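First the structure, which I've put down as structure tokens, then a few questions once you've had a look.
Every protein chain but one is kept in place in this view of the complex.
Going in written order, the chains are labelled A and B, and every chain counts its residues from 1.
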Amino acid sequence: MYILAFLGKRLFAAAVTLLVTSFVVFSLLAASPGSPEQTLLGSRPPTPELIAAIRARYHLDDPFLSRFWQWLGDVVQMDFGRSVRSGQPVTDMLSERLDVTLALGVYAFLLVLVIAVPAGLSAGIRRGSVLDRGVTLTALVGVSAPPFAVGLLLLTVFGVGLGWFPVFGAGEGFAGRVEHLTLPAVTMAVAGVAIVARQTRAAALDVATKDFVTFAEARGLPRSVVLGRYALRNSALPVITSAGLVLAMSLTGAVLVESTFALPGLGSLLVESVSTKDIPVVQGLALLTAALMIGVNLVVDLCYLGLDPRVRHSGGA
Amino acid sequence: MRLTLVAVVLLVLAGCGSGPAPAGGKRAATESEISELTWAMPGAPRSLDIAHAMDSRSNLAIYAAFDGLLELDGSGELKPKLATEWNSPDPLTYVYTLRQGVKYWDGSTMTAEDVAYSLQRQIDPEQASETATFMNAVKEISVTGPAQVTVKLSVPDPAFKYVAALNWIVQPKAYQEAAGKDLGGPDKPGMGAGPFKVEKFSPADGVVFQRFEDYWGTKPKVAKLNYKPIPDPEALRLAMIAGEVDGTFIVPLQDARKWERTSGVNMYTTDSIGINYLSMDVNTAPFNDIHVRKALAHSVDRKGLLEPLFGGRGRISASPVATLQLSSYLGKEEAEKLTGSLPTYEFDMAKAKEELAKSAHPGGFSVEVPYPTTQNWTRLTLENMSRNLSTIGITLTPKAMTDQQWVAQLYAAKDLKLQIMRAGGGTPYPGEMLPLMFGKKSIGPNGLNTAGFTTPEVEAKLAAIAEDKGAIGDIMRINAEQLPYIPLFEEQLMHAVRSEAVFSPEPTPWLAGANWVGWLKATA
Partner (left out) sequence: MRARARIARKVPGAIPVFALGLVVIAALGGDWLAPYDPGAQDLANTAMPPSGAHWLGTDDLGRDVLSRLVSGARIALLGPAVVAIGVAVLATVIGLLAGYRGGWVDSAIMRGVDLVYAVPPLLVAIVVVGVFGGGYPLAIGVLIALSVPADVRMVRSAVLAQRNLAYVESARTVGVGRGRILFTHLLPNVLPTVVANLLLTFVSALVGLAALAFLGLGVGTGAPDWGRMLAENKGMLDLNPAAMAAPAVLITVVAASVTLIGDRVYDRMAARGRDVGRA
């Protein structure tokens, strides 16, 4: 029952967020200088008839609110309109790109979990060891380095220098995808690994000093069991929070990585569409990325609920 | 951006009579097959419908696969393609005789109705075609015989004849009508009569072309062509080094030095018809003062900038008309004589100071100059000018803008002051750009006369441009004396091909409308 009320509340909030986001983006774009026909037509000064034709085709002369209302009405019926720049349905363009972005985001996220959590945990447990120092220092550099510089470094060393990985494109099929997306995913994961490893380590350190762990060890439970059962579970909250953040970031904020590795993802589409004032596409992207963020945040909160009885009883959210 | 892109868009990949630099280490071409070739461009085509794809990346993909009525040869002359001959009995009439028995990719045969419709559609206001601006003069297109199409103009237009090479891509009428708005998109990419079939088109991931075995003309050696988007120039270069990409058009000239040193890659350099220039609003202070304009003209180190901006692959420009257009019109010698006779303004801060002292602003002034971030040469030129001008009391502040903002402020035609830009035509006709850059008609919003420059003499010369060969030279001279525009550079274009393949023949000056893939051959 409680879960249902929680979900209902969240869904309502999500709908409001989507509406506000799309309205703000729409207004900003509508208010910005220039209009799409200018970028479409090039240096040949267009005749007034041609401008009128293009403006009519994309309803550019309707009043602002009526355009937004029209757009919203179409969206409710799952019609996201057509791109001004290419004339294609927005949904087609997005679904094609989403594929790459999702694959990249999930890959980077998995890397973060697989590398950061064990590294952070073992560093936290073996406090002061060489491993701990190594993890701490690497994490420090990881959060501090500009991601695009890291990407270019990886590309130059592993793509071109050693030739281990392909240097552009998203690849075909599962194996191709994995091969092509490895370097970009690693680039995106670097900062994430650093953040999550730091969090995990801190949480593990915290937990390690707790009475129940000392007690468990005193009972003679093997260290691995203590770790797995107590430390991991108890340090899960901050880790999930930062992991969620990392996932959301990789799903929506990959434009620099996409450009470095020439990946046709959502980020590069966003940059192109904003620069040509392709409102239907930008709107679609705004909705999609906001929905992804909301989805990830929701999953994180649900994990909270599942993992920590204290949160569950205090009312959550 | 499109302003400058258009120069590229219209693809003036010109080798210019004199020809590109000798192909130093290029291996010899063979007649063997190339089973698969990957060609990269900064972006995927927007659309494969010429009416909605006015940019170079889309155009080049279209020209690779689709055929138009005519094409341009190396010297800018029109040559037959889907039309076997054409003539213009009077300045308002153009008659095209069509090739017989040409097959589309689906095996059906090209008809005169298809040809007429393919152009008709581009002037239909319903379509809002981006190419319609090239066809402003067209009054009527009609089928005048089983293999003949006639176009009537309402006013003479010396540039119209190039439409048949650049824009008149032929597709079946039925296919175009059935596709409707989807024409050129992934579901209905098009149905051409050119040397490649579109196997798969994705605006995110590029195009896969398959050779069309029943092509009416000479079949290319390349069996499969992947046309891939790689937006980052450095990523593209690395992909070529890694062997994942075989070639690309129009690499950034600033990187020329780097590309030259890239082993396993051959470079091809050709002229372009773009002009890089500064524009000054002659109607507002301080640029209404000729001495201020001359001071600015003396303050650009054009010679010094050629290397850092274009890797030396460009020349200092003296007029708003591209050398290439001028020589195709007047002949190389005449063109050189004309250009050589124009007054020039060498880099000399002492002279700049002198001019400024004579002006109404002897103490200097401040000006903000917008530039599009995607064009690195504008930033570097402005930074150089800014530094030079600071020594004579002028504060020039470059202001970065996105392409959209930059084009918008330019076309809004408010407060233009000092502008830096690149523009160029798309045809060998040198009169193409002048009516846009000069004269009353092009002043104001959506006009390209950003200097707001008009005099009775200029208007008279513009009116005579179609008949009087001397008018173009006169306008060039007026510009050099009055300096509404300071011509800066003519950039070349540089293409890269991995050494497994070569261009044979080398890229012609006029790539627009050409089945360029046919020029790519395997090396021994």
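Keep in mind that, in the parts below, a residue touches a chain if its C-beta (ideal position, glycine included) is under 8 Å from a C-beta of that chain, and two chains touch if they have at least 3 such contacts.
What you see is a predicted model; the values in this text were computed from it and never measured.
Engineer: Which of these touches the unseen chain: B:G74, B:P158, B:G217 or B:P233?
Structural biologist: If we include the chain that is not displayed, B:P233 is the one touching it.
Engineer: Looking beyond the chains shown, say which of B:K258, B:R315, B:K440 or B:R477 touches the absent one.
Structural biologist: Checking each option in B:K258, B:R315, B:K440 or B:R477, the one touching the absent chain turns out to be B:K258.
Engineer: One chain is left out of this view; which of A:L137, A:V178 or A:V299 touches it in the full complex?
Structural biologist: Touches the omitted chain: A:L137.
Engineer: Where does chain B touch the missing chain, residue by residue?
Structural biologist: 233-234, 252, 254-255, 257-258, 261, 301, 304-305, 307-308, 371, 373, 376, 379-380, 382-384, 386-387, 397-402, 404-405
Engineer: Please give every residue of chain A in contact with the chain that is not shown.
Structural biologist: 13-14, 17, 20-21, 25, 28-29, 31-32, 124, 127-128, 132-133, 136-137, 140-141, 143-149, 152, 156, 198, 201-203, 205-206, 248, 252-253, 255-256, 267, 270-271, 274-275, 277, 282, 285-286, 289-290, 292-294, 297
Criterion: only the chains that are shown with their structure count from here on.
Engineer: Can you check how far apart chain A and chain B are, centre to centre, with Cα atoms defining each centre and the answer in Å?
Structural biologist: A distance of 39 Å separates the two centres.
Engineer: Would you mind writing out the residues of chain B in touch with chain A in their complex?
Structural biologist: Against chain A, chain B makes touches at 1-7, 9, 40, 43-44, 46-47, 49, 52, 54-55, 125-128, 130, 132-134, 136, 181-182, 184-186, 202-205, 228-232, 234-236, 238-239, 241-242, 244-245, 402-405, 407-409, 411-412, 423-424, 436, 442, 446-448.
Engineer: Touching chain B in the complex: which residues of chain A?
Structural biologist: 32-35, 38-47, 49-54, 56-57, 82, 85-88, 92-93, 96-97, 100, 152, 155-156, 159-160, 163, 166-170, 259-262, 264, 268-269, 272, 274-277
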